[in-house]
Structure formats: C-alpha cells, structure tokens
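Only one protein chain is missing from this complex, and each of the others stays in its spot.
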Amino acid sequence: MAIKDYIRERFFPHLWCPGCGHGIVLNALLRAVERMGLKKNDIVMVSGIGCSSRISGYVDFHTLHTLHGRALAFATGVKLGHPELNILVPMGDGDALAIGGNHFIHAARRNIDLTAIVMNNRIYGMTGGQYSPLSGYGMLATTAPYQNIDHDFDVVALSTAAGASFVARSTTYHVQQLTDILEKAINHKGFSVVEVLSQCPTYFGRKNRLGSATDMMDQFKETTTPIGSKAKEKDPTLIERGVFVEKDIPEYCAEYDKVIERAMKKGA
Amino acid sequence: MTNNIRFVQGNEACVEGALYAGLDFFSGYPITPSTEVAEHLANRLPAKGGKFLQMEDEIASMCAIIGASLTGKKVMTATSGPGFSLKQEALGYAIMAEIPCVVVNVQRGGPSTGNPTHVSQADVMQARWGRHGDQSIVCLTASNNQDVFEMTVEAFNIAETYRTPVVLLLDETVGHMREKIVVPKAGEIPLVERLRTAVREGVDYHPYLPREDGRLPMSDFGDVHRYNVTGLFHDMWGFPTTNPGVVHGLLRHLNDKINNNANQMARYKEYYMDDAERVLISYGASARSALHVVENRRPRGERLGLLELQTLWPFPDVVVREKCRNAVSVCVVEMNMGQVMQAVKAAVDDPGKVFLANRIDGNLITPTDIRGILRLIQGRGV
Partner (left out) sequence: MAKPKLKEHHIHRDWCKGCGICVHYCPKSVLELDENDKVCAVRPEDCICCRLCEYRCPDLAIEIETE
C-alpha cells in the first residue's frame, strides 16, 4: 500500500503551520507502518492535546484523541483490553512530560507494550508559544519573556531511568533514521520511547531567532551526532541520536496473563 | 443453606454486583473508604479472566477504563471524595465521547481531604455538576447491601443502554457496613450487553448517529470499523467540528438522552406512603435512620411515610412531585447541607413545605436527629 492509503485524505491539508516538523514525523511514521505491512485494523493511535496530538485525526487507524497529558493512561486501558493491537501514542513534549509526566514514567515502569513518540518542539504551540519542560534554560517564550530559568529534562535519561525497554532519539532532519527507529520501536515488545526533535518555526523558532524551518532542521543536523561518535568526544554538547536502550524484559500484558493463570489456579 | 448467601461489606456487595453484571476491567487507586472495592476485585477479577489494574493515580484510573471500554469491555472504577474530584475531567470526556462505564464514589466528608473515615453525602451536586460544560449524568445510590448489589447491576445496564458513564454514589456507612446479601442466580436479573453495530465491513459506520430508538451501536477498537473518538465536539463519524448546527445537536443529544429518559431511570422505594401526610425523602445510609423513624412512629398514629430515592440524577421530579402532592410537609433527610433538598424544592408544587433534617459532622444521622426536626416542623417544640 502507498502511504496515502494510511491517511484520511479528506482532512488534508492538515492544520499544522508551514514547515512544522510534526508533519515530517507523521510522514516517517506512515512509512514505518507501511514497511512493516501492518493492517490498519490492528493499529490504535491514542493522542492527548496539543499540536502533536492532532496527528490522530489524520491517520486511518482506530483513533482516540484524549485529554491533555493522559494519552498513555487511556492507551494502557486499550492495550489491556485488547493486547493484540499495536498502540501508537504520539505526544508533545508538554503533553508527555509536564501534565502527563506521571503517566509517562509509570507506563515506562510497567513496561507495557506501547510506542510513545515524543514530538519535541520545545514549546506549547497550540496555545501560542509558552515554555515547555523541554524549552531549556535561557530560551525565550511568551511566558518566559526574560529568559527561561527552568532546566529541561533529558528524555532519553528520564525514560531509561523510569524503566522503558526501548529508548531512542532522532530528528526531523534524519528522516531515514527516524523511520528505521520508529519501525524498531513498534516492533519492540515493551514500552518504547522515541524522542523526535521537531521544529516549531512559528513559535519556538521565531521567539528565539532560529530562522526558518530549514534553518532549524539544519541545526538538528549540526547539533546532533550518532551515539558514541568521535564528534561527541570532541564536542560533548552534541546531542546523540540512535537507539540507547533495547532490552528484552517481561512485558506487562504478558505478565498479566500469568496473574490470570495464577488466580484461576487458586480459584479452581 | 445455599452458597449464594453472603455476609459482606457494602463495598463487597458492589464488587459482587459488578461481577454479576459482567465486569471485565477495573482500574483504581487506593482511597478510603472505597479501597475494599479495589482489594476484592484484585482478588476476584483475574480469577474470572478479567483485569484489575492499580494505576499511578485517580486520573489514570478513570482514563484507563475509558480506553478499555472502547475495546468492548465492561469497565468500572471506584474512589472517594478527592479521587472523585480528580476523575472529573475524564468523566466529562466519557460523557462527551459516550463511553459506557461505571464510577463508584463511596462518599466521605469534604471538602478536600475532609474526613476520610467518616460518612457524608455531600457529593450529590458534584456528581451532577462536577465537570465543566452543560451535561447530564446518571447517578444511582443505595441504602443497604442487597440494594448496593442490585444498583451496581443497574448501573452497568444503564451505562450500556444509554452509552453513558453512570455514577454509583455510595457512602462510608453503607460501604463499610456488613449485611447479608443474596446473590441472584445467573439470569435472574436481566443484563444489558454492549450493543454492537450490525454494519458490515466497507459500509459507512456512524459511531455517533443514534438509531430511531435513541441507542448508539458501538464498534470495538480492533474491529473492522475505524473511527475517531474525541473530547472535542464531533460529527457522527467522531471527527472534530465547530459547525454550530452539529455542536448544538450534539449538546442537545447528550442532555436529552438522559433527561428524556428520567422516568425510565427513576428507581425508588416507598414505605407507608399510601396515606402519608408527612413525607420523609431520603437515600443511602440516611434512609435507614429515616425508615426507623417511620416504623417507630407509625404505631403511635403519626402518618409518616418514606420515599427512598435510588436514582438521584436525572432527578426523579415526577415521582417526587406526585408522591408529595398530598403531603402537609416534606422533610429531606441527608448528610449534607441540603443538596437533594434543593432538587426536591424545585420538584414539588409548594417548596414552602419542604424542610431539611441533616447532619454534617461525620456521624451517621440518627432517628433522634430526624425526630427532633419533625417535632419542630409539627410545631411541637424541640
């Protein structure tokens, strides 16, 4: 199937701004799904609130557009209700890590088989450019007019510490790597986190004088490097890309089947 | 002796009712005085192949049952005061997205942390209006453990019939009180199962288009129909819209499907009401004390009657108005500052004859408390 077979064409053009990185994430995600040959009826996309979360309206899967920050909690119910389904949970950085931070770490801790995609554009775009938990120290936003004094999370370190069994990072510049990583993440049995650095030229870029969408994507190219590269040794400020964690540990739904088995044995 | 007779807490009677109704999935968070619901289900649900989940918080518990309901499961969560507050946003979502689910609130004192181990009935209005936006909700209650069982089954039946969340408003006294229950045989109480669409694959399915009888057939996630579910105003396919006609129509539908069926959902019990000139109206634990007063005073010639409400929302206006038509006075007995009394005043012909016998100190209202108010109403001194 072509990737157009996976979208709801009647809602295009989509609502994202010109040059928004979220469309590139959608593009890469559809390619990953197409390459894997997944059936549309076997995929549920659960999203929260924000620019990123509107992605669920555009894909021709079972789609659940939920509440701000709560996508993973809804997704947990869907997964346990029907464990055979592939559940994709795209979230914004504020959605996943501010209002939804608690659900994020606990879904990771359970190692439930969900694919969490953190579309990190470092800003609350839908509400007009307020600082997010990933904006970073010294950055400007409508609610940080004198520079942000909040430090950002390292999504990879946070997810790893919380117990996610697959953790990766890529950017909207590195689309081929991004597609490969998304495919691995969906294939992975357990909680997968994929952080995607995504540009918001409209708010984050403009507020912080980072130039156009392509300027911002060029910065992703310049400020990131593959995991363990020589470049990273020379310049520790470079952000690493690639798969950081990929481990085979017991998955929650599989563990739950054992609970049922034990309970039934006891009850019998 | 048959093994369907049990001596249980109210919270456990609720669990028995939920299992009887076919509960598949429960997620919750420990909170007094509802915790026993979670504990018993943690034990019972997996043994019948269902799933019990203790989530990271109250919010997540409410969200998870909505997710599971969309896969076709019968779902429930249970909580108390502060937890009920936290669930409101997702409860509003379930109203908007028309997700069948049951939310148990075993009431304790409030506001805030309040009095976790003591009784209250002060969440009646929160159950009705706790979310932002215009909406209607179904709220049931019960005063004894057999009724807790039956109202829990009823809650599931109404949730499935009207594709709506149902709040089961218990209280600490009933939740922790031990009483005999008789678990009916399978089939004795009819169960309403999920109405699934008969629309075949490839044919346009409208998840939000009511049939002529008002019901909205569902399609499970994972089945052949792919549609959208959102908390935004949406069209009949579930896709967001700001079209004024569609927004207006949806809001009317969400309210009408509950309010227009108020009579069908009105559950109540009446005691000595035939010739009652003074009517007590009560519900939950308070109704036990009210019944005691009625049974105690009847032999002394006082024509007292009790109308026990089991459906609080949609408020059974017609029942209350008819039953109170010939009453000299109506005294609402409840453990709050008059939440149901306000609804009774709005329902009866003469609100001036409606009085309140209440207690708000965390202790169960006693027959003596009620008797004192009745003496005042009757002009017989304190």
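In this document, chain identifiers A and B correspond to the written order of the chains, with residue numbering beginning at 1 in each.
The criterion applied here is as follows: a residue touches a chain if its C-beta (ideal position, glycine included) is under 8 Å from a C-beta of that chain, and two chains touch if they have at least 3 such contacts.
Predicted model, so just to flag it, every value in this text is computed and none were measured.
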Where the missing chain makes contact, among the chains that are shown: A
Touch with the omitted chain, as defined above, among A:31, A:79, A:169 or A:188: A:31
Chain A residues that touch the omitted chain in the full complex: 2-4, 7, 12-14, 16-24, 26-28, 30-31, 172-173, 175-176, 179, 201, 212-214, 217
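Basically, only the chains that are shown with their structure count from here on.
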Gap in Å, rounded to a whole number, between the CA centres of chain B and chain A: 38
Contacting residues of chain A [partner chain B, same complex]: 11, 40-42, 44, 46, 56-57, 60-67, 70, 73-82, 84-85, 102-103, 106, 256, 259-260, 262-264, 266-267
Touching residues (chain side chain B, partner chain A) in the complex: 24-25, 27, 43, 46-49, 51, 53, 55-57, 59-60, 63-73, 75, 89-90, 93, 220-224, 226-232, 239-240
